[in-house]
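Down below is the structure, laid out as structure tokens.
The other protein chains are all here in position, but one chain of the complex has been omitted.
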Amino acid sequence: MSADAVQTGLGTAGSDAAACAPETASSIEPLIEHQSLEADIACAGFGPAMGGFLTTLSRAWTENPADPAFESRVAPGMPLQVLCYERADDIGAGVSGVVTRAEGIRASFPKLNPDEIPMAAEVRRERVLYLLDPVGASRRSSLLRCGDALLRGAGRLVGLKDHALELPWTPAFLHKQGGLVMSIGQFNQWVGAQLMGAGLVQIWPGTPVSAPIFAEPPVMTVNGGKRRCGVRGLRLADQGVDRFGAPAEGFMAGMDVHARLTVVGDGPVGAVGQALDEKLGLPLGHARREWGLGMKMVIELPPDSSNPHQLDQNTLAADGVPKGGGKDERLLPGTVWHTFGYPEPEIFGFLYVHPNRLVSVGIFVPSWMGNPARTAYRYLQHYIQHPALWKHLKDGTLRSWGAKSLDESGRRGEPFLVGDGFARIGEGSGSTNMLTGSGVDEAWTTGTQLGEAVLELLRAGRPFTEENLAATYEARRRASRVERGSRQAEHARDGFHHGFVRGLMGMALAGLSGGKLSLDAHIPPAAEQIRPLPPQMKGLKLKKAVTAAMEDGRPLHDALMSARGWPEIPFDGRLLVTHQDALLMGGKVQAMAGFADHVVFHNRGLCIGCEVKTCAAMCSGQAITVGTDGMPAFEREKCVHCGACLWNCAQSADGVHGNIEFRAGSGGLHSAEN
Amino acid sequence: MSNPLHIVVCAGIVPDPLQTLEPVSGPHGPGLKNEMVLPAVLDPWAASALYEAAHLAAKHPGSKVWLVALGPKAKLQQVMMTVAQKAGFELVPVDGPIGGFPDAHSTAAVLAETISAIAGLDKTRLLLFGGWESASRGAGITLQLIGEILGITDQFQGVDRIDMRADCSFEVLERVEGGMHQESVCAGLPAVLGWATGTLAEPRNNPQTGMSNMRTILPALQKARPVALSGDSLRYVAVSLPRQQRATRVVKDMSPDEIARELVEWMGAE
Partner (left out) sequence: MESILVLTHGNEASALTKASLEAVAAGMGLASRLGAPLSIGIVAADGSAAASALASAGARLLAVSGAAFAQPRYATDAAACQALCRAARASIVLAPESARFARVMAGVAHRLGGFIDTHITALGGAEHVEVTRWFYRQRVEAVLSRAARPWFLLLDAGTHAAFAGAPGSAQTEQVAVELPAPHTTVTGLRAPQQGAQTIRPDAGLLFVAGAGWTKKQADGQVHTSEAGQIILEFLRGSGASLGSSKSLVDQGSEGQPVLPFLTHLNQVGQTGATPRHPKGLSTCCHGEEPHVVGWRFIGERRAISLDPNCGWTRGKADVVYVADAFQVMTKVNALLAARKA
């Protein structure tokens, strides 16, 4: 079957789609009729990858609107009907402050002026800091403790200052020189405004996509092999339903958007990507087992006081280096700090300086940390209080806050990139480079590669079949720096599964050898990476802590962290605020009425019997809380859609899937500064 | 019902209600810090007006809804991507400043001029809708001024309900003091209605409505007329953020009986 055939003969969905459709709440109901609309290209998710794809397409159309390649098949006489659906309530409601080499972005915008993008700045200065533990609560191995003691003994002789050691140089693979510090929210807005202004593309925020619409049952290829199931569009989420998805007042069945090409860029926890993986499986040897939660704050620094360095150009020589030498600690726009070692050895951190006294400060909590009490918000609060950071931040004000799951499997988690009528781009397609710690530019680049491929096929009048997309998009990707980088990074972080120090060694080996050398390790599924209670928790009795937390009204993670010896947070109502206040002050979480709960706990018994309840501890928005019966409860209105619950469930009924399902949902953060 | 209505909805954009606001002084007077960066939404009460307008238009075949919006073009474009899925309308954008500090008199003059220039608008069939107050300026005067400029002397504010009759006379409920509604019957059009919450829930996002709207919205935005608002009459002496921080006493260990006694004692002082 050709893609051309796929896009014709459309009607309302129902039985024909059900053969391949995943069992979502809406699609298992055969009596519900889904209205449909026809498009040429349907896109799920608007992030950097989709920005790259749509920019490439839109620009080519703008340059030559008369190009017959852009004539719509579904609306004769009109240009291509390109529809992009985004779950968040605004295209700027992104959750990531980034530093990126921006090679792909600059290739798309050769005359890019960072001043045009709010919160963007050229990377000027990079530091790598090893942070010692100033409070004594960090879980450090004996080896690490010995090393720390030696460092403390050597003190200023080795440059130790503020419980931090600055590496004498930034390894080349970490370097972002020539790149940009940005807010993804602002970048998305900037890209989106240009796209919509050009007129070819429609981007619809506040519209979650629940699933792909699979094509007819697969047929044989010309070579006699079995084809992958194709895709012929997207099904939007039902509206006007109760929390369980049952029709309620104002019910409107999710519309089917039929298209000859479906572009999937809904990120690592997106419902469309998940459904494709479930249906098609992953390529042989591939698995998504490594995850991380990135959580960060946007902080406004005070204009004076503790930051005498702010925008102080007088102490700089002409080349930007401090006069009189010495370490440059100033938080000038474009400054980038990478940190490791604190609050736990496994937690990496960052500080990026934007213009106008804004900084993004955050941490990454990886799945391989193992500890079930992965309490990112509390860890972030301790992180910003580390003396090396706190001396700059302490009089600041929390402006924004957010969190996001990162697919850290990189190339090893790469799914099938193309099939009949669909292509996958961005982080959900395994483009993130975990050696260099970068994903935005890689995602953007995969989008532009697909954009170029689609232009090629449109101009040649060729359909969007698996073969044609493989020969154009996948081939471009395989020949690109994205592929080379992801191969170099493939095993770079395996060593961390053997411990922090070996992890660092493995990373250094991979980085310095261009990926030729690394420390390999067996990587268990994410659920199995959650260890049972660590020894130091034995005296605590987790259940007791859970009960205490509930009785006291405190979040679970607070009780766990305090029990482990972390000092209480001295709330100041401005920067050090409770998790709930961060939701209100910084993140601004909302959920539109009329959508179903998108976090679903499948087997109640498994949840109640689960001892670690990492889902609650790791929930970025405190949207998952544990009830008196031990059952986690989900509040949609607090969910920031980080997706952490998806990979922080230690239970499985079938040994394959976790007990938590993360579906398409509405709402999330209302902040464009992230 | 064979009387088509021409409904013009005036609706501005305001910062998403959940944002933290901070005033700053600029060369053109006060504004909000990072105003262009803050996520924006359609003014909530004006949004009620839009949904009511679409609902009313649907009941009167041949009716038409225009949405007249003043704001920076880029911000309008962004907000329309959400609003356009909720109700059918034709956008009449005016590319002007954002925020609550410009003088309402200037805003009203620009909007009235814009409405007068709408091609095909029949003023004898006109229902001028809007929010009874904006969430930014909150003055509740712009709509009345537009009505006066257009010569409309049947005006209703704080409207929660309209029942249109076949002859285009209508019954209307306006909010008045004490949680009451004043009920009036207006003999016919044109009329000005400043809406409060109305009776309709926020409509679902309908992609087909969105696509249909977008065919006219994007070209309209590209042609949006740029305007500058004069504020010669208005002078801001000071603009500040109130300090409302209280020294909160958090009581954790009192029984319900003790709390009740303390509360009754506290209330009893009145």
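Going by the order they are written in, the chains are A and B; count residues from 1 in each one.
Assume a contact is a pair of C-beta atoms (placed from the backbone, for glycine too) under 8 Å apart; a residue touches a chain by one contact, two chains touch by 3 or more.
It should be emphasised that the depicted structure is a prediction, and the values quoted were computed from it without experimental measurement.
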| item | value |
| --- | --- |
| Omitted-chain contact residue, chosen from B:110, B:162, B:196 or B:227 | B:196 |
| Given B:63, B:114 or B:136, the one touching the chain that is not displayed | B:136 |
| Footprint left on chain B by the chain that the document does not show | 14-15, 17-18, 20-21, 23, 30, 32, 44-45, 100-101, 103-105, 135-142, 144-145, 147-149, 153-158, 160, 171, 173-188, 196-197, 201, 233-242, 244-252, 254, 256-257, 259-261, 263-264, 266-268, 270 |
| Absent-chain interface as seen on chain A, which is shown | 248-249, 552-555, 573, 577-581, 584-585, 593-594, 627-629, 637 |
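Here is the rule we use: only the chains that are shown with their structure count from here on.
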| item | value |
| --- | --- |
| Intercentroid distance (Cα basis), chain B paired with chain A, Å | 36 |
| Chain B-touching residues of chain A, taken from the complex the two chains share | 35, 37, 81, 83, 85, 89-93, 118-119, 186, 189, 192-193, 196-197, 199, 202-207, 236, 239-240, 249-250, 252, 255, 257, 399, 573, 584-585, 588, 590, 592-594, 670-673 |
| Chain B residues within the chain A interface of the complex | 16, 18-20, 34, 36-39, 74, 77-78, 81-82, 85, 201-208, 210-211, 214, 218-219, 221-222, 245 |
